[in-house]
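I'd like to ask you about the structure that follows.
Here the complex is missing a single protein chain, while all its other protein chains stay put.
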Amino acid sequence: MIDIQTQLFQTQDICFGPIDHEAHAEIESKWTHDAEFMRLMELKPVRPLSPAMVKKQYEDLEKQMEEDKNLFYFTIRACPDDRLIGKAVIEWIEWTNGNGYLRLGIGSAEDRRKGYGTQALKMLLRYAFGELNLYRVTAVVPAYNEGAIRLFQKFGFMEEIRRRKALNRDGQFWDIISFGLLNSEWREQANGRG
Amino acid sequence: MKDILKGESVRLSAVDPEELAKAYAVWNSDSELMRLLDSRAAHMHSAKGIKEFLEKEIEKESPANHFFTIRTLNDNRLLGDINLNVINWGARDAFVGIGIGNRNDWGKGYGTDAMKIILRFAFTEINLRRVTLTVFEYNPRAIRCYEKAGFQHEGCLRGALLRDGKRWDIFYMGILCDDWMEKHYEQTAEDRIASLPKPQPALS
Partner (left out) sequence: MKDIYRGALVRLTVESPEDMSKMFVRWDRDTETHRLANTNPAQLWSEKFIKEYIEKNQIYNSPQAFRFWIRTLVEDKLIGNVSLWVNSWTHSEAWVGITIGEREYWSKGYGTDAMRLAVRYGFVEINLRRISLGLNSYNQRALKSYEKAGFKMEGTLRGEGLRDGQRYDGYYMGILREEWLALVGGLL
């Protein structure tokens, strides 16, 4: 029997929600001015964005979601006030092979270390495997992002690729690591956990 | 200065959208080729469509993109293409992709030669620090070619391809400038010295 009752987008302390073009642009603009966050979240050079530029990105995102159908973007909200705290994305989906790439981040430092990342990844994986029916997902992480590495390892992701010295930041070369998780592995763990 | 676009059996030359598009339209009908090159479902496109796509790409003139056709040295025949795409300027890392279109030209060393040329170009002309590539598990010929060119295995996306009802891995390989320089520096220095003008006898 299909479980239609367990919420895809709601869990203990957080939920996934749509983009609020007006309200979220301000908040996200602030995050882009925090280079520490951006350097954890992005591999490309950090670039602060104005709210107007963020709004344009939101429009492009929804356009791409509608036209290319290979991207699913969610805002992460804290319950119960629905406050924006982060983002969760499944992208670069190749439907014929059942592959997708995951990305998620909690925007401001005060909201981290509260277990929100774990809850968000749990929901994102159920969406990727239970709603999109992907075969596998990949997460690409710079080697200095120990928090992300620990999080993915917690969920049983396997280190699959290590691109040596592929990132140059703060005068140092870092490896870029790709972690992978198969639908079957996730399902096994989920059943084990009950 | 050495002609770095010339190899032993091939040379790299400019892309002529019309010529390449016609060639693609023929090569794309070979599904084995498509399945070696592309992870997406094998698809056939008209020459016109391909030509428009290529023209748009070339028009962009992006400093990140270096797109060449591969031609035989002896009879200037179009063999395929090779493409360097810088993905990260900070680390100076680029993806390389190569395709030899006609299966009768496979296994003749053309690919290995072209790859050697592009690596020299990458490390001594645009001064990259690393080059990355992906190759499918079921393409041992290419894997051997890349290993010979100096690429090292960096891992694989498990089961990332589903073809003919079976799952295959996508391998990632990478070569660092330091590793390449170590292997080629002596040659390069020798070549450099050999290409310098011979000292003239003093006029009496």
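Letters A and B name the chains as they come in the text, with residue numbers starting at 1 for each one.
Heads up, the rule we're going with is that a residue touches a chain if its C-beta (ideal position, glycine included) is under 8 Å from a C-beta of that chain, and two chains touch if they have at least 3 such contacts.
As the structure is a prediction and not an experimental result, all values here were calculated from the model.
Of the chains on view, those touched by the hidden chain across the whole complex are A.
In the complete assembly, the contact with the undisplayed chain comes from A:Glu131, out of A:Asp13, A:Glu131 or A:Glu146.
By the touch definition given at the top, chain A reaches the unshown chain through residues 1-10, 15-21, 58, 62, 65-66, 72, 74-75, 126-127, 129-133, 183, 187.
Here is the rule we use: only the chains that are shown with their structure count from here on.
In terms of their C-alpha centroids, the spacing between chain A and chain B amounts to 33 Å. Partner chain A is touched in their complex by these residues of chain B: 39-41, 88-93, 129-130, 132, 152, 154-162, 167, 172, 174, 176. Every residue of chain A that touches chain B in the complex is listed here, in rising order: 43-45, 94, 96-99, 135-136, 138, 158-169, 173, 178, 180, 182.
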